[in-house]
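Only a single protein chain was left out; the remaining protein chains are all shown in position.
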Amino acid sequence: MTQTPAPLSRPQMAARLARDIPQGWYVNLGIGIPTMVADHMAPDREVIFHSENGLLGMGPAPAADAIDPWLINAGKQHVTLLPGGSYFHQADSFAIIRGGHLDLCVLGAFEVAQNGDVANWATSANDSAPAVGGAMDLSAGARNLWVLMEHTTKDGQPKLVTTCSYPLTALGVVSRVYTNLAVIDVTPRGFVLVEKIDGLSLESLAARTGAPIHLPA
Amino acid sequence: MTQTPAPLSRPQMAARLARDIPQGWYVNLGIGIPTMVADHMAPDREVIFHSENGLLGMGPAPAADAIDPWLINAGKQHVTLLPGGSYFHQADSFAIIRGGHLDLCVLGAFEVAQNGDVANWATSANDSAPAVGGAMDLSAGARNLWVLMEHTTKDGQPKLVTTCSYPLTALGVVSRVYTNLAVIDVTPRGFVLVEKIDGLSLESLAARTGAPIHLPA
Amino acid sequence: MIDKRVASVAEALVGVADGATVLVGGFGAVGQPNALIEGLIEQGATDLTIVANNAGTGRVGLARLMELGRVRKIICSFPRSAGSVVFEELFRAGRLELEIVPQGTLAERLRAAGAGVPAFFTPTGVGTLLAAGKEERTIQGRRCILEQALHGDVALVEAWRADRWGNLVYRSSGRNFNPVMATAATLTVAQTQHLAELGELDPDAIVTPGIFVNRVVHIPYGDPAS
Partner (left out) sequence: MIDKRVASVAEALVGVADGATVLVGGFGAVGQPNALIEGLIEQGATDLTIVANNAGTGRVGLARLMELGRVRKIICSFPRSAGSVVFEELFRAGRLELEIVPQGTLAERLRAAGAGVPAFFTPTGVGTLLAAGKEERTIQGRRCILEQALHGDVALVEAWRADRWGNLVYRSSGRNFNPVMATAATLTVAQTQHLAELGELDPDAIVTPGIFVNRVVHIPYGDPAS
């Protein structure tokens, strides 16, 4: 019996995604694993991070003795501002998002469908008080929407699906999914495999995926 | 034969209107005679002037040897900025206008109708390239729109009329008209006389006016 | 002389009426007009609609106002967060109306109110639960929904520095919703950490021109909670 290869850790997932962000891109990172992407950027590649609460040029977390209590990100964590960074108000911040100026947004998700639909804000249609935050704006507004998430739920259910069962965040917007098992493009053909972790068979990956995975043409 | 009393000069018209602007009002003055209003404000009454090209707290014209070439008003004249003044961009400037934040706009006009319609931007519907500038925004957006103009045209035609014959700038927005002969409110009843220059008879004023002038109730 | 400074929070909140829609600035603990929220608790107005990014945390501030039964409805983007216990209780008990708005749509609806735009189209939210009941139209090939301006009767904001004309500047991420809300209300009240003399604020760097501000109260409370 073959051993299941070790899936990527969360930092490894973040690092894998970080490798694909080109120099000069403007990027918004969602709460959770996506936030880790900033820590894995190659130091010689200048990428500019945006935060919904009105920052561009966000830098790493400060040392514990250098916290500026006035400077937080959208996840309410203390951050820093790089030289060249700027502050603006919430409407201007979302003008950046909604006006199509961000090259990339990286979000976590409950589900991604093969047509690019994404569900990441409400756990069921009966959840009457879900917290949407900026997820719908980011999904609709960023030039590229990449999802960074575990390949399956904790109890093994696929999160890459034919059709989302959770309430949608936006329709047909995801272009790429990075999981702990694979990198998958979302194309007009549906899911197309870009790469998978060493030692994982295509059959094994397919078994963990709720919609067909095509090979590149 | 009675002598016609001397109509107000343009500076006198501007001074008369200036007397009615309360302390603390935010005011935009149109090009032409309205611009003169600023020169006639009582020095102990603080009124804040706005200019469409992105100034609030505009001060008087500078001395000839103290011109700042970067500081002009919407009429492209050199001006000054008072302590407390601020600069903003054109969309923010018109957000002030269109969002109903100005207490008063004073405009010149070709015609004002008894229902408050104003025509001040195009000399005929056949004028295919009239310059509208901010007139329509100011007319629609200011809390109070006062018109400052001669009572009649150069050849004696009334400019206060039953219905405007020139292309309209905005509908039903003028609340008061200051002319070289009288101050007239625009009310649901139509034109209502507030005051007229000394020695001018009501009949004589009515003869120069294209719609009925009522006396205050 | 124009002087928008008032001596106390109580004076700053005179006239806030029952049934008012109150816009509350701040994002997380930063730029929150805490003294004005406390003042509103004291002041007594009830049946309020609160517009804010969050629905309060712990049992102080906005949460306390809600716990006292003074809030009829909350309009926000992120009601359920760590510590939003009062909101959860009241909402489950059916004692609080909730309107969830995507954060950017919330900011844009407030900006629209301040800028005289009664309604606008946006692609945000198309095809989701939050588009329910909204007019949809395809513009330039893109599906959009129609959103309405969101006016406040009152806006409570926090500034870093303010002068007697009501000009405001903010400190780094303390800016957030404050300048947008300042434009969107009939009565805008600012608490400021510092007062400045007229002319001290750089005219090229003023974020909220005084025309948007009605009252300024000096509350040098120091740093926001971590």
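Per-chain residue numbering starts at 1, and chain names A, B and C are given in the order in which the chains are listed.
The definition used in the following text is that a residue touches a chain if its C-beta (ideal position, glycine included) is under 8 Å from a C-beta of that chain, and two chains touch if they have at least 3 such contacts.
Because the structure is a prediction, the values reported are computed rather than measured.
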Out of all the chains shown, which come into contact with the hidden one?
-> A, B, C
Looking at B:P7, B:G59, B:P83 or B:P130, which residue reaches the missing chain?
-> B:P130
Which is it among B:T35, B:S93 or B:N180 that touches the chain not included here?
-> B:S93
Based on the whole complex, identify which of B:P22, B:P43 or B:P69 touches the chain you can't see.
-> B:P69
Looking at B:L55, B:L82, B:L145 or B:L160, which residue reaches the missing chain?
-> B:L55
Touch with the omitted chain, as defined above, among A:R98, A:R176 or A:R208 | A:R98
Positions on subunit A where the hidden chain makes contact | 23-24, 26, 46, 48, 50, 56-57, 81-88, 91, 94-102, 141
Please give every residue of subunit C in contact with the chain that is not shown.
-> 108, 112, 115-124, 139-140, 142, 144, 148, 169-172, 175, 202-205, 207
Which parts of subunit B are in contact with the chain that was left out?
-> 51-55, 67-74, 76, 78, 81, 87-91, 93-94, 97-98, 122, 125, 128-137, 140-141, 167-171
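Please note the rule applied: only the chains that are shown with their structure count from here on.
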Chains touching both subunit A and subunit C | none
When you take the mean of every protein CA atom shown, which chain's own CA mean is nearest to it?
-> C
Most widely separated chain from subunit C, with each centre as the mean of CA atoms | B
Express in whole angstrom the distance between the two chain centres, defined as the mean CA positions of subunit A and subunit C.
-> 29
Report the inter-chain centroid distance for subunit B and subunit C in whole angstrom, where each centroid is the mean of the CA atoms.
-> 35
Could you state the distance in Å from the CA-based centre of subunit A to that of subunit B?
-> 55
Can you tell me which residues of subunit C touch two or more of the remaining chains?
-> 111
For subunit A, residues contacting two or more additional chains | none
